[in-house]
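Take a look at chain A:
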Amino acid sequence: AGRGEKEADSTAPVLGLSVSTLNNMFFVTLRDGAQEAARELGVQLLVVDSQDDPTREASNIQDLLQRGVSALLINPTDSDAIAPSVHRANQSGVPVFTIDRGAHGGTVVSHIASDNVAGGSLAAEYLLQKIGGTGEIAELQGIPGTSAARDRGAGFNSVVSGSAHVRLVAAQTANFNRTEGLDVFQNILQAQTNLKGVFAHNDEMILGAIQAAEAAGRARDMIFVGFDAVEDALTAVADGKLHATVAQKPAEMGRLGVITALNYLAGKPVESSIPVDLQLVTAENVDHF
Partner candidate 1 sequence: MGIDSTHRRFSWKGALARHSSALIFLFLFACFSLLSGRFLRIGNVVNILEQSSLLAVVAIGITFPIITGGIDLSVGSLVALCGALAAGLVTGHAVPVPLAIAMVLALGALLGGINGFIIVAGRFQPFVVTLATMAITRGATLVYTQGRPISGIPASFTFLGDRVAGVPVSLLILLIILILFQGLLRFTPFGAHLYALGGNEETARLAGISVHWIKIGAYSISGGMAALGGIILTARLWSAQPQAAVGLELQTIAAAVLGGVSLAGGSGGLAGTLLGALLMGTLANGLNLLGISSYLQQVIIGAIFIAAVMLDLWTKEMHGESSQGALS
Partner candidate 2 sequence: MNFVLQAQGITKSFPGVQALKNVSFSVSPGSVHALVGENGAGKSTLMKIISGALASDEGTLFIDGEERILKNPREAQDLGIAMIHQELTILPLRSVAENIFLGREPRKAGGILLDYAALHTRATDLLNQIHVSVDPSRPAGTLSIAQQQMVEVAKALSLRARVIIMDEPTSSLTSRETSTLFQIIGELQKCGIALIYISHRLEEIFSIADTITILRDGQTVHSAPTADLTPDSVVRYMVGRELKEVFPQGKDSRGDTILRAEHLSGQRFTDVSFSLRSGEILGVAGLVGAGRSEVARALMGLDPLQGGTLLFQGEQIVPRSVRAMMRHGFAFLPEDRKAEGLFLNMSVRDNLAISMLDRVFPFGIIRPRLLLRLIRDYFHRLNIKTPSPLQRIKNLSGGNQQKVIIARCLSLKPRVLILDEPTRGIDIGAKSEIYTIAQDLAAQGVAIIMISSELPEILGISDRILVMREGKSVAILNQGEATQDLIMHKAAGGTSWE
């Protein structure tokens, strides 16, 4: 008898967590937060990894339902693509909680997330303020087609386009990836000689960009803003290399997910939207992270 048998004879609820990808530090931290909470509360948490593939995600969630989870925590690969899976969970009477990204369909008990659009705006506002409301800036975009890239870009651009003296001269994708952040920003630097700042849809890319700017001797002339507040980024903020990053608190999201689900299963009332506040991490407040 393998692990599969255990859940059957215990009466404690079993939670299922579907993560969009465990190839990314951010979600690994999210899972860790959830696992920690589950351990503390003495419930079993089954984790599946969609590897950023909505098809695999649908199958994985089906498998979780098959294993008879009492509640589903879903960190979707995409808000649209997750709808049918949520629907299927609804049909089998399993409550669904979404984390980090929402679902555009089906019934979700509560959504635990920070608002990526708001985060994008937050970053833009900081960036514009630091460059004095005028000048040329660049944007490093995430994997085309992912909701994080879309939402952060939307928030960012809504602020930038509202400002008459700031020009977004380069918007290129670096696929949430540090290597590409380095290479792509190297090329952008080549073309844009008056850049005053850059926003990247995640920290990986901004860290690559900083390396490119340092190599070109232009890091001092520029403001860098990232997203996620991963460990490396916090160090960079503390070192004064990175000016700001938008903290998303992934571990907190994971933890809240588990707690909310258990509360709901225990019959306690839960909020339908549980915001995890976004915070701008700068040199001033980095010590608190």
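To be clear about the criterion, a contact is a pair of C-beta atoms (placed from the backbone, for glycine too) under 8 Å apart; a residue touches a chain by one contact, two chains touch by 3 or more; residues count from 1.
The candidates were selected such that all candidates are chains of the complex that A comes from, given by their letters.
Everything numeric in this text was worked out from a predicted model, so none of it was measured.
Put simply, of 1 or 2, the chain that touches chain A in this complex is 1. Taken together, the chain A residues at the contact with candidate 1 in this complex read 1-5, 8, 22, 46-49, 51-56, 58-60, 62-64, 66-68, 78, 80-81, 83-84, 104-105, 143-146, 149-150.
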